[in-house]
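First comes the structure, then the notes that go with it.
Here the complex is missing one protein chain, while the rest keep their positions.
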Amino acid sequence: MADGASRPIRAALWPALVLIALLALAPALSIWLDDPFTVKIATRIVIFAIGAVALDLTLGYAGLVSLCQAAFFGVGGYVVGILAWHQANSEAVLAGWMGSSELALTLPLAFLVAGLFAAAVGAVSLRTGGPYFIMITLAFNQMLYYGAVALQKYGGDDGLQIINPLTLFGYDISNRYKFFYLALTMLLATVLLIDRLARSRFGVVLRAAAVNETRAIAVGVAPWPYRLVAFAITGALAGLAGALLAASQQFISPADMAWDRSGDFVVMTALGGVATVWGPIIGAAAFIFTELSLSSYMQHWQLPFGLIILAIVLLLRGGLAQLVDLARGAKKGGEAVHD
Amino acid sequence: MMRFRTAFAAALLCGTFSVAARAEDPVKIGFLSTFSGPGAALGQEVLDGFKLGLEASGGKIGGRPVELFQADDQAKPDVGRQQADKMVERDKINVLTGVIFSNVMLAVAKPALDAGVFVVSANAGPSQYAGAQCNPHYFAVSFQNDSGAEAMGTYLNAKGVKKIYALAPNYPAGKDFIAGFKRTFKGELVGEKYTTFGQLDYAAEIAEIRAANPQGVFFFYPGGMGVNFVKQYDQAGLKKTAPLYGPSFSVDQTVLPAMGDAALGAYSAAFWAETWDNPQSKKFVADFEAKYHRIPSSYASDGYDTALVLDAAAKAIGGKIEDKKAFRKALETAKFTSLRGNFKFDTNHYPIQDYYLTEIVKDPKGRPIMQVREKIDSDHRDAYVSQCKMAAE
Partner (left out) sequence: MTLSLFLEQLLNGVQLGVMLFLMASGLTLVFGIMNFINLAHGSLYMAGAFAAAVAQQATGSFVLAIVAGVVAAALLGIVLERAILQRFYTRSHLDQVLATFAIILILNETTRMIFGPSPLRMSLPHALSGSVPILPGVPYPTYRLVVLLAGLVVAGLLYLVIMRTRMGMWVRAGASDRTTASSMGVNVPVVFSGLFGMGAALAGLAGILAAPILSVQVGMGEPVLILALVVTVLGGVGSIRGAFFAALLVGVVDTFGRVLLTPALGSMAIFVTMAIILAFRPRGMFATHG
């Protein structure tokens, strides 16, 4: 998985749309199999895919490895959780506002608050570069993690249960199929946004600066503001994903913000293939599916899990997305023989 | 078509999907516990004890075979929630058990209970489910977090100890333990310190303890934190002037082998320990050691008792645990030979049990063990039972 920037622009959006269309069939599959859990896994895949696709903007396009994604994810979750808590306990958040369990309001707020956190973290972290960036984002992740543990009022380390029913435009959203389509819509929006950004001048600058920062500066483009915006968008979308997770499991806790969860996000994004909007979706699906199935098969599941990751990094430089390239290449090769 | 669908489901559902109809339907038990990360030893301990308990009842529960679904919650509430959802919705479990940590329990108990699954805790004992959130289908075979600490406070009062320094990690269970201690301890707390969860170095705190000059230190540090603290406290040479007191989890067999001599002379309030003086305990300890080559802790004894409770309750109703009303009644009144000797469920489905003082001494093989001393508290009820308004069905 070389830096995303050094790979040709994978302009195709359609594979991502196909994946989303396939995911949209999950509820039907769930009913057909008479297995309501299928749609729950699909929801989890969709939620983590949002975080992973968003991370790709920073990781794949801007070439910056952030280990702070879980923290922003958690911030978004806590926004939804805390606002619902205040409503349930009839206690004002600020200036007499009693909180809310209306997702039409709290999801955008989660997006916004997580984006602001990301902007603040980015403003400091982006002054550094390369390995320093990895480490400082890791440190910020830990800082926010301990911050969440310190929220004793909202459960501290025990986490925060959402006890009141969540609504969307006044309608109850606790039905798992409805909620799944809500999450899927958010994934679609994320994919379209990231794809749009990647193709725009904004994306070109990000990639150029990732390949050769000096040259970018020489032609008169300072990459810093571009990177900051990219980092903030990545964080905001992570917050949206975290908000959806909190809403779907009616629970959020600091464990969702631990640094190894940030590592999981990097693995999902990179294993699927960076600098593609569809790679991270595959990565998230593969990650969650493998984690769930391995751990119900065996107690020492982290050993094969680690070996799989290592093998993919060693052998498939482009992540799982490269398998598609290889298949294409083989097909082309086959045609060549026929000619 | 049907066959394709089943095969497809089996493939998709990673093989855990059981389709074979059996003459005798098994009791399905979801064993959700912590098998990775720093808490992995605890999950293993409960599981080993639980399996030994199942063996004691002939591998059956209420005369029915048992199908055990095992999963790792990684000590993360959201992972636990996902695994619990799978067990409830796909594996269609009847009983969920095994959870170690309170925060995981708080995330998984509600959806399981909502789906009509019995939650029978073999370890986690959060105050929420002992009090206001108590539930007809929620049982804790183990303990309520605060109880051991309350018993310790009672003991120190009786012993006339006046000045105690208290420490715990800065998370809800840590605060529960100190709150429980303060509920009964009548002397003065010359210091009350909450440290970062997972802290490695305690030199600064130990220096403060020395400066405060207490008659004893009450501490709650589970797992690796306890090993770190006890070793460092011993090296600082404070044990003679200010002995260590704690609930049993701070110095039980999950950590004692790693502490070694550093733990000698520490006291704890325990509802069970490896030196418990009754025939069933002695047999359990011997069997456990023969099978797993280590001394069991109270995590293992709770796992064992959980299997026994389930079996006894199911037997009493002829194995018909699908009759939830009857199973609940049967659990509430289950007659079984607890390793603890004296045990019954309170009205909030948490245990009423005795607490004994234990002291860490060396056994004949030179290993540190918890030696049972005097009884501290009889028929201890937890502090939250009065808040529990459980509907009688």
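To keep things simple, chains are lettered A and B as they appear, and every chain counts its residues starting from 1.
Rule of thumb we're sticking to: contacts are C-beta pairs under 8 Å (C-beta built on N, C-alpha and C of every residue); 3 or more make two chains touch, one makes a residue touch a chain.
Fair warning: this is a prediction, and the values are worked out from it, not measured in the lab.
Q: Among the chains present in the display, which ones are touched by the chain that isn't there?
A: Missing chain, whole complex, touching shown chains: A, B.
Q: Where the complex has a chain not shown, which of A:R127, A:R199 or A:R215 is the residue touching it?
A: Checking the options A:R127, A:R199 or A:R215, the one contacting the hidden chain is A:R127.
Q: Tell me which of A:L22, A:A189, A:I217 or A:L307 is the one touching the absent chain.
A: Touching the chain that is not displayed is residue A:L307.
Q: For a quick check of understanding: of A:I20, A:A70, A:V149 or A:M257, which residue touches the chain that isn't displayed?
A: Checking the options A:I20, A:A70, A:V149 or A:M257, the one contacting the hidden chain is A:V149.
Q: Tell me, which residues in chain B touch the chain that this view leaves out?
A: 35-38, 40-41, 43-44, 170, 194-196, 198-201, 203-205, 207-208, 210-211, 223-228, 231-232, 235-237, 254-255, 257-262, 294
Q: Taking the full complex into account, what residues of chain A touch the chain not shown?
A: 1-3, 59, 63, 65, 67, 124-125, 127-132, 134-136, 138-140, 142-143, 146-147, 149-150, 259-260, 263, 266-267, 270-271, 274, 300, 302-303, 305-307, 309-310, 313-314, 317
Here is the rule we go by: only the chains that are shown with their structure count from here on.
Q: As a quick test, compute the distance in whole Å between the mean CA positions of chain A and chain B.
A: About 35 Å separates the centre of chain A from that of chain B.
Q: Touching residues of chain B toward chain A in the complex: what are they?
A: That would be residues 5, 8-9, 12-17, 35-36, 69-72, 75-78, 81-83, 85-86, 89-90, 102-103, 106-107, 110, 126, 170-173, 175, 196-197 of chain B.
Q: So in the complex, which bits of chain A are touching chain B?
A: Touch list, chain A to chain B: 32-33, 35-38, 40-41, 44, 146, 149-150, 152, 155-159, 161, 245, 249-251, 253, 255-256, 258, 292-293, 295-297, 299, 301-302.
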